[in-house]
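A single protein chain has been removed from this complex, and every other one stays in its place.
Let's turn to chain A:
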Amino acid sequence: MSDANPTIRVQSQDFDLDGEVRALSAGRQDIGAVVTFSGLCRDEGATLSALELEHYPGMAETEMRRIAELAIARFHLIGLTAIHRFGKIAPGENIVLVIAAAPHRQAAFDGANFMMDYLKTSAPFWKKEHLRDGSSGAWVAAKDADDKAREKWL
């Protein structure tokens, strides 16, 4: 069976990796592999004081769920959690979490990788840099490398 119902959340508060993995796997004996990816805010060579994450409320959740359902169908995942934060996030803090569960490891690795590649290029979130010198920096530009990373799944 691969009709996993994904857990999707968009929230300002932090998330707990261990707690989310436990919530996904509690009471189950069908899971053989869990891959957890978390994305953190870098300090960009000690120049950054925070990233400000803006999102399109409603569409962000809808788009993450759409991508999650693609990942579940394609890799026969039996569990998937995706959480994305918004608001001001300091270096060292969490931004995004993806947990993919499957009977075997390759599907779990691929499912998490696919989820992140699509999330980065089609979930409506934008990052603005706040710099340590007190100035407000630029909006982070979309990267060709992220588009290429997604294209590998086509």
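We take it that a residue touches a chain if its C-beta (ideal position, glycine included) is under 8 Å from a C-beta of that chain, and two chains touch if they have at least 3 such contacts; residues count from 1.
The working rule: contacts and distances are computed from a predicted model.
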item: Complex member absent from the view - protein name from UniProt, among "ABC transporter ATP-binding protein", "Molybdenum transport system permease", "GntR family transcriptional regulator" or "Molybdopterin synthase sulfur carrier subunit"; value: "Molybdopterin synthase sulfur carrier subunit"
item: Residue of A:Thr47, A:Gln106 or A:Ser122 in touch with the missing chain, whole complex considered; value: A:Ser122
item: Touch list for chain A against the chain that is not drawn; value: 39, 53-56, 58-59, 62-63, 84, 95-96, 116, 119-128, 139-142, 146
